[in-house]
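One protein chain is absent from this view; the other protein chains keep their places.
Residue numbering begins at 1 within each chain, and the chains themselves are lettered A, B and C in the order written.
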Amino acid sequence: MTTIAFLGPQGTFAHQALRTLPISADAELRPEASVLFAIDAVRAGSVDAALVPMENSVEGAVPATLDELANGDPLVIADEVYLSVSFNLFVRAGTELADIRSVATHPHAEAQVRRWLRDTLPGVPVSLIDSTAAGAEAVAAGAYDAAISAPLAGELYGLTALATDVADNPGAVTRFVLLTRPTAPGPRTGNDRTSLVAYLREDHSGALLEILTEFASRAVNLTRIESRPTKGRIGQYCFSIDCEGHIEDERVGNALAALHRVCADVRYLGSYPRRDGQQGPVPAGRTDQEFIDSHAWLATIRENGTV
Amino acid sequence: MTTIAFLGPQGTFAHQALRTLPISADAELRPEASVLFAIDAVRAGSVDAALVPMENSVEGAVPATLDELANGDPLVIADEVYLSVSFNLFVRAGTELADIRSVATHPHAEAQVRRWLRDTLPGVPVSLIDSTAAGAEAVAAGAYDAAISAPLAGELYGLTALATDVADNPGAVTRFVLLTRPTAPGPRTGNDRTSLVAYLREDHSGALLEILTEFASRAVNLTRIESRPTKGRIGQYCFSIDCEGHIEDERVGNALAALHRVCADVRYLGSYPRRDGQQGPVPAGRTDQEFIDSHAWLATIRENGTV
Amino acid sequence: MTTIAFLGPQGTFAHQALRTLPISADAELRPEASVLFAIDAVRAGSVDAALVPMENSVEGAVPATLDELANGDPLVIADEVYLSVSFNLFVRAGTELADIRSVATHPHAEAQVRRWLRDTLPGVPVSLIDSTAAGAEAVAAGAYDAAISAPLAGELYGLTALATDVADNPGAVTRFVLLTRPTAPGPRTGNDRTSLVAYLREDHSGALLEILTEFASRAVNLTRIESRPTKGRIGQYCFSIDCEGHIEDERVGNALAALHRVCADVRYLGSYPRRDGQQGPVPAGRTDQEFIDSHAWLATIRENGTV
Partner (left out) sequence: MTTIAFLGPQGTFAHQALRTLPISADAELRPEASVLFAIDAVRAGSVDAALVPMENSVEGAVPATLDELANGDPLVIADEVYLSVSFNLFVRAGTELADIRSVATHPHAEAQVRRWLRDTLPGVPVSLIDSTAAGAEAVAAGAYDAAISAPLAGELYGLTALATDVADNPGAVTRFVLLTRPTAPGPRTGNDRTSLVAYLREDHSGALLEILTEFASRAVNLTRIESRPTKGRIGQYCFSIDCEGHIEDERVGNALAALHRVCADVRYLGSYPRRDGQQGPVPAGRTDQEFIDSHAWLATIRENGTV
């Protein structure tokens, strides 16, 4: 039986997102206490996959996820889920706003309600814990006065919502990714996405322009590009990139091979069905057939000097 | 008398960094409880400037600083400071590792010691508070068992170091920036940096390539580029950029004007002396004189059809 | 009274093209024996303008015209004319194909009938003279047996057409340009063309890519680009360029100023109404207003640090 870890405990957004994936229907869903634990469980082989948040429309990338994907044993993305998120302020029954002396939540949620918390609960310390659901659980246990959590978590732990939809920017969406140990990419669907990390050569100014040119000259659109420090010194970056298409697409595979040449390193993070939007038609000169034809042409020229 | 806010309380890295700036010698230094408070004090006019962290060699950009610079009332960077940082685990005298049930630190410090904490204090909740020094203060007051703080803070609050230099990646450097309300840029020094935020037009694929080309065609090197979500939907970014040179340099001013044309918006964040490295000579065709000559040439041609 | 030179004598294609220009109605039209003579007459001030061929759909650029525009005293293009051309083989009455021992024509015409001549009159020497009409005149005078000329010329000199429309590639079009001494460009019409010569810096590889980028980043389309040797050594080129738009257009003027910076030299050759096709709308970010706004924005930022 397939086992899938998620950022637990029960009742997190990750849990909710995981339930929307068909693969979860027959799987054992295993809550883990942190993104790191969920990812390590995949790496260790104790689960088959893990669903973790990758980016959020408000806060941007989830650094822990990006950094784990960029370092350590390789993992690949097998699928993605987009989930609308909203936050409530949960307390034990009877607690009033004025009684709140401590708040618990997950760092990423904290970033999305920071201004609201500062305005509503000025001076109240915010404790950073491993999930929004754990915050609700801890409030229920009396460890904190309040938690910023998903609606489901408050319900699950019998809490009261003192305020609902408290995000500084309403309408937030989180993108989750399903991680597995490396394996051959799934089949092409015609609307795929490919993820990778490109490590720049240290001594090479203009390197980002060079990387973007390799994609642009093959008409491969980027859907996300994030700079990340390379755990070295300030001013040294790698780039976490999502592009349209599948590594089996010739234009995508060739762009990745070109990156492999001009970058210090390229880490492939998977090709998988894209769950938002629809890519346009492949422009003239960049179809698989044209790539195949061009290399057949080259081989003939090298052999005979003409076609 | 000049008053300068910093991320307090007394004893933070920001405090230490601020003391290295000559301007601080005759200024009143005012601790603020958070980056937001320090920045708001500048905006409100209750202080003249604020020193806040901008980026770190381990964790990358400080999102709160980048986001405040990108949104709300405009601010500009007047100067920068690079500071080596190291973290200690501080407790009250007598506390052993096994006694620790709670740890307090600043989110950015937490990110730099995450793995060490997970290995050393597994399962112990980490409370996120407004500064590493506040963590030390709170430990002295008995609110937490331990704090991850700067050496100076432990000393100041009479704590004991159970472990020193506990960063996951040693040798970290933090770059602080001195923010003021907008004002004309200071004079050019020949080794300056200019900061800005470029907001992409929504419907414009290839926009980042276009932005980079405007810099590259004027031979203006970028020293930092960070993508940030635009508080809208996933997949919409602005770019926080540092480039070499001063807005009074023609090549820099012209590049910014070009960005103003091709971007939805450009927010200027100041031109100021660069405190790391030394920029190379301005390449042929990009000196001030050549810009001035080229526009004089154009004016003559438009008037007379020849030179 | 305006006097306009053309590549004569009476009856040339240039003569025919000149008659289509409204300015010729009230002008004295003066035939000159060569492109060089016509151009020198303008330079010397003995005529106000000269109509000479610039390029041909079969043979490409007219080197003599390009070279005179690129060297010597400056001239500008004030207007252009497109003319369909066809060639006849003219002889004196009674001459048969087999009788032809010499053929006279203009070098540019020769290039367009070369294969036909080789097939039809193998081994017969072709004399290069200063115009196709002069060829007809010379045949009438008995100096040559046959001429390749415009229909009008044969008629004018009372010759017989042994063959009509003998061009190797039918449907040829020649573009003529009206040259004057340098003067302020005429008013913008909304469908203009600008011509120039860009001299590359010797030691600068990638210079052509750089030039094209200056146009592309300002969304200025090129309608013609010709490499020309710089009368120096092999491998050293200048580029003769036509682009859409008028030097008074900000995007065009700015592109030219940028070329002035990155090139060894730029020679402006005029902005004038375009007589073929219609340029598309100016893309977002490249309108005059956006250029003006961007520089006003820059000036404000330089003064106040904000807008």
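Everything that follows uses one rule, which is that contacts are C-beta pairs under 8 Å (C-beta built on N, C-alpha and C of every residue); 3 or more make two chains touch, one makes a residue touch a chain.
None of the values given here were measured: they were computed from a predicted structure.
Q: Any idea which chains on screen the missing one touches?
A: Contacts of the unshown chain, counting the full complex: A, C.
Q: Have a look at A:Gly72, A:Gly158 or A:Pro182 and name the one touching the chain we're not showing.
A: A:Pro182
Q: Which listed residue (C:Ser86, C:Thr160, C:Thr213 or C:Asn304) would be found touching the missing chain in the intact complex?
A: With C:Ser86, C:Thr160, C:Thr213 or C:Asn304 as choices, the missing chain is touched by C:Thr213.
Q: Any idea which of C:His15, C:Arg228 or C:His246 touches the chain not displayed?
A: C:Arg228
Q: Please give every residue of chain C in contact with the chain that is not shown.
A: Looking at chain C, the ones touching the missing chain are residues 33, 36, 55-60, 63-64, 82, 107, 110-111, 114, 118, 123, 125-129, 169, 171, 173, 175, 205-206, 208-209, 212-213, 216, 221-229, 231-237, 276.
Q: Can you list, in ascending order, the chain A residues touching the missing chain?
A: Interface with the chain not displayed, on the chain A side: 74, 76, 182-185, 201, 210, 213-214, 217, 247-248, 253-254, 256-258, 260-262, 266, 268, 270, 284-286, 290-291, 293-295, 297-298, 301-306.
The rule is simple: only the chains that are shown with their structure count from here on.
Q: May I ask you to sort the chain touch graph into line, ring, star, complete or other?
A: Per interface graph, the chains form a line.
Q: Per the centroid of Cα atoms for each chain, what is the distance between chain A and chain C, given in Å?
A: Computed value for the inter-centroid distance: 58 Å.
Q: Please set out, as single numbers or ranges, the residues of chain A touching at least two other chains.
A: None at all.
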